[in-house]
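All protein chains but one are shown at their positions in the complex.
Just so it is clear, A and B label the chains in written order, and each chain counts residues from 1 on its own.
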Amino acid sequence: MTATAPRPDTVPSGRVASAPPPDDVLLDVRDLRTHFHTMDGVVKAVDGVSFSLKRGESIGIVGESGSGKSVTALTVMRLLDIPPAEIASGEVWFDGKEILSMPISKMRLLRGSEIAMIFQEPLTSLNPVFTVGDQIAEQVRQHLKVGKREAWDRSIEALRLVGIPNPDRRVKQYPHEMSGGMRQRVMIAMALSCEPKLLIADEPTTALDVTIQAQILELLKEIQARTNSALMLITHDLGVIAEMVQKVVVMYAGQVHEEGTVEDVLIEPKGPYTLGLIESIPGVEKRGGRLHAIKGAVASPFHMPPACRFEPRCPYAWERCRTVPPDLYPAGPRGQIARCHLHTPEGAARLPIMEADRKRVEEHVMHSAPTAVLEAG
Amino acid sequence: MAKYIIRRVLQAIPVLIGITIVVYAILLAAPGGPTARFANNPRVTLADREKFKKAWGLDQAIPVQYCRWMGFCNPSVDGTFLVIFPRPNAFLSDSGVPHFLPAAFGGGTNGILHGDLGISISTGEKVVSQIQRAVLPTIILAGSALFIWIALALFIGVYAAIRRYSLFDQAATIFAYIGYAMPTFWLGLMLIFTFAGPGLDILPAQGMINSRLSPPFGTDLYWKYFAGHPIDAILDVGKHLIMPVITLVVVNIAGDSRFVRASMLEAMSQDYVRTARAKGLPGRVVIFRHALRNAMLPVVTNIGLEIPFLFTGAIVTETIFNWPGIGNLTIDATRNFDYPTLMGLLLIAALVTVLANLIADVAYAFVDPRIKY
Partner (left out) sequence: MSEQMRIVAEGTAVDRLSPDIRPDDSGVDYEVGLVSLSQWQLAWRKFRKHRMAMIGLGILVVLAFAAIAGPIFLPFEFNKVPVPDVIASNGRPPSLTHLFGETGGLQRDVFQLVVNGARTSLMVGFVSMTIGVLLGTFVGSIAGYFGGRIDNFLMRIVDVMLSLPLLFLILVASRFFGNGNVFLIVAIFGLFSWMGVSRLVRSLFLSLREQEFVEAARAVGVGDARIIFRHILPNAISPIVVVASLIVAGNIIAEAFVSYLGFGINPTTPTWGNILTAAQDYLLRGNWWWPAFPGLAIVLTVIAVNFVGDGLRDALDPRSKA
């Protein structure tokens, strides 16, 4: 997505779909707003998020927990319980169709076959009382209209594809009989069993050992390249992003904070929050050796700052940030955009302060955390 | 699996022995003991009482009585050794082999170990045959109630969980609160008033069979009648079953439907259910294959643990409806201070409890692949 003009704030609740995106765009999320109705009030978990993804492309969605990145994915999958959730507005175009207004029965046909999802916790995400073969074959039979025998063979094949040794024996095992990495491989095998056009991975490596993490990421990359499916990778780990995706969306408090190519966002971040995130990667600590953290905590959904949501934690904030909600402003040559007043004429005078900080961090990143960024470059 | 079951059975033995001691202690500690039933009867003289005690072996030391009741001791050898122990030769049977061996090997015939629970003080009948007679009616009543209440509790619990906070769910909640608070026997009385009272006299209030139509249940004559008119006989028992079964079902369903609902909600909130939905499975497959299967794991255990309460339920229900089962026998025995019968009943109840716990554990291991022995 390169359009920087503000999108309309609301869409009529009848959800009259506007024009579909160009054919090469697989997923186009437009001004998505997902709210949760709780006892204590309405939580605007996703508040006007837009981005798009071309076929075969990969995008990373980054943010702290509570930034709305997982809810965005679950909204795209339409997996949220309504109520308490409510999709207040927005459109999601997938493969030329608007899927939020689709009847749920049609949506079900897309889930698992065209859009597949991998979750964070492979142990709890697999059903403990069925063998992994059962669980993969079940999905194959649901979407591909094949017989029991063939579905079973396909699940063995899927396990082999994700590099599980002895797949014909493993297929009869229960999830608890496998290691964490194996289970996540099973999840990936399941997700890929119907050759989806879009694969959503929600923190796929967070629950795994560091050594296994690299293997799983390698596997995801390899399989994505082989099957040419698009990847939407949700994570809080910038290192993972650098290795895996072409495009990055940084989310903060339910909104897009910054968006751009992976090189631009990681090496020349334009949003103060993104800069803070990069600064807090272990290994990018300052000379003092202390780990850097962004001060304060994620804004409470019930006490959102009135204008810029990052303002209370932002080292560069000034009066305007407390009164005028920032929009997404163009901030770089290759379509990079950031939600920050520094990139408006009013903030131009203050921009050099952040630039100076950014340079310092960049130099340091180049020296101390080569794996995080250089591979991406 | 077999190894596990054997280990569990062996573990149950000390508990069972403890139970026999507790049962024995409770009943013998009663003021006046087994002769309390004569306490207010002026026609029973002191001499009569002594004769009665001697006839039932009640004049012996308590350890001797206990060992005879258990079947370790020969009842024809009286007296003690070192004040409290039965005499050594009491442990031998008349034919000189250890008394606890089966009769076929020359052992004794009395005591629990030989399948003998003694003789009822109030009727003079063998306790074992009294219990045997009462078992079938209780199984008929408790079995049909158990079947209906589990089926209904599953239906109500699952449906309430799927349609959480719906009108149905709220109605089920209110029903559960009331059912939980309802004394079983009062519900029985109210049912009798409603369906057997003067207004709407459509169901029999008492007993298991219509005594004007058929001979007493369980007798040979009855089975002859049953063979001749099977449909009439079954319908007759069925009609008598309706109210007691409703009573048991209403009271028990309250807690169980809540339990199933909670278990189902727990399962439905799990990650693997979200995965199942993300796989594009239809709602009913997600609910009935993925969620319900997991929700059933705790329910299975819970059902196993509830089987002993059938006994308690039977005591109450059978009393109200005069159902000729174990519960009724219990009340009669309690009323008559009939301690051999009570001990037999308590022992069997405890055995059923221990067995039910074992079955619950084994069943759990069977349905949950994560359990290893």
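For this structure, a couple of remarks:
The criterion applied here is as follows: a residue touches a chain if its C-beta (ideal position, glycine included) is under 8 Å from a C-beta of that chain, and two chains touch if they have at least 3 such contacts.
Keep in mind the model is a prediction, meaning the values are calculated, not measured.
Touching the chain that is not shown, out of A:G254, A:P305 or A:P326: A:P305 (per the contact rule at the top).
Checked against the full complex, the one of B:V9, B:V22 or B:A151 touching the unshown chain is B:V22. Residues 14-15, 18-19, 22-23, 26-27, 30-31, 36, 177-178, 180-186, 189-190, 192-193, 196-199, 205, 308-309, 311-312, 315-316, 319, 330-331, 334-335, 337, 342, 345-346, 349-350, 353-354, 357 of chain B touch the missing chain (whole complex, contact as defined above).
In this section, only the chains that are shown with their structure count from here on.
Chain B makes touch with chain A in their complex at residues 270-272, 274-282, 285, 290, 293-294, 297, 367-370. Note for the complex: chain A touches chain B at residues 77, 79, 108-113, 116-117, 119, 121, 124-130, 138-139, 142-143, 174, 176, 187, 190.
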